[in-house]
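A short write-up of the structure that comes next.
Here is chain A:
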Amino acid sequence: MISARHLTKKYGDHTALDNLTLDIQPGEIFCLLGQNGAGKTTTINCFLGFTQPSSGQAWIHGEDVVQAPVTTKKHLAYLPEVVMLYPNLSGIENLEYFSRLAGFRYERGELLAFLEAAGLNEQIGQRRLSTYSKGMRQKIGIAIAMAKKAKALFLDEPTSGLDPKASNDFSTLLKELAKEGVAVLMATHDIFRAREVATRIGIMREGKLVSVHQGDALTANELEKIYLETV
Partner candidate 1 sequence: MKAIIIARQELRSIFRERRFQAAAAILSILFALSVFGAWDYYASNEKQHAEAARTARAHWDNQEDKNPHSAAHYGTFVFKPVYPLSFFDRGIDAFTGNTLFLEGHVMHEAKHRAVADRSELSRLGALTPAFVLGILFPLFIIVLGFGSIASERESGNLRILLAQGLRPADLFFGKTLGLGVVVLSLALPFLLLGGLGLAAPGAGAEDWQRYGLMSAGYLIYLGCFIHLTLIVSAFAQRANVALVALLGIWIAMCLISPKAVADFAAWSHPTPSWQAYQEALQYDLKNGVDGHDPSAEYSKKLEEETLKKHGVSTVDSLPFNWDGFIMQKGEEHETYVFQKHKDALLAIYQQQQNLLEASALLSPYLLVNLSSQRLAGTDVHTFHNFLAAAEKYRVALVGELNNDLMLNFKYGDWDGKRDKAFFASNKKFEYRGPAFREVWQISRPAMALLFGWYLLSGLLGLFVFQRIKPI
Partner candidate 2 sequence: MFLLQLQYEWKHLSRNGAAWLLLLFLGGAMVFGAYNGRQRAARQKQAVQALKTAQDEKFAALEAEADSIVKGLKKMEQWWLDPTNPLTVGLLRKGGGTLVIEPAPGQALAVGMSDLQPEAYAMLFGGGAARGSSDYDNPARLALGAFDLAFVIVYLLPLFVIALTYNLLSAEREQGTLTLLLSQPVQGRRIFVSKMLARFVVLSLMATLLFVPSAIWAGIGAGLTAQATGATLLYGFFWFLMALAVNMLQQNSAFNALACIGAWLLLVVVMPALVNMLAEKVHPVPSRAGYENALRTADIEFEKMKPAILDTFYDANPALERKPDDAKSPRDWWLEELYLLDIRKAHVADIKALYEDKSQSHADFARKLTVLSPALVLHDYLTGLAGTNRDAQLATQEVLESKAQTWLDWFAAKYAADAKLQAADYAAIRSMLEPVQPKQSEGSSNGLLWSVIYLTLMALPLILGRRRQMMAAI
């Protein structure tokens, strides 16, 4: 469960995030839409503890992000826009490394199962990351999130630069994760993808969450229209 109450972040005179109040329940996928600089990434950074909020609170799984920066990270997983990972390590090794940092020690079979769940077979898992496409790297990122048994997942532009097939695979994966009770917050530019996976869609402008819509209540065209009118 991801929650924010009056979350605000100011850089001098500029307000990057303005009074955000938000709850994302387990199993819910919340998509943030908005132009560059609308505050999407700042929102994620506040939840991750990378940025100290100027005021307001953020909780992950009921714990305050500022109070407990280490424990909250036990419950969350994060997938940055560019997931290059370690090029000289194989997929399995990257997965194992991050899992162990998160405090999990898995057998090889279990690691393979996570890869399998993320849509990668054993053969690919043994290859070095330097040979992976972006879509495959994203899947390793998802596998890392799954292996961590995260309760909250943060995604920053995960589908940019993916081909339609990879993007579609990714959406499916995300929905399955949500089904298992993960709360997902995803910042994106991709209106079509957002409408497809999101339970709810929020549109941001100048640091404010301007409107929230049910994902299945709108068509992609309607959503685009609202978006263009908002920003």
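Just so it is clear, a contact is a pair of C-beta atoms (placed from the backbone, for glycine too) under 8 Å apart; a residue touches a chain by one contact, two chains touch by 3 or more; residues count from 1.
Basis for inclusion: all candidates are chains of the complex that A comes from, given by their letters.
Being a predicted model, the structure only gives us computed values, none of them experimental.
> What candidate from 1 or 2 touches chain A in the complex under consideration?
The answer is candidate 2.
> If you look only at chain A, which of its residues touch candidate 2 in the complex?
Residue positions touching the partner: 45, 48, 50-51, 70-74, 76-78, 80-89, 93, 97-98, 100-103, 128, 141, 144, 154.
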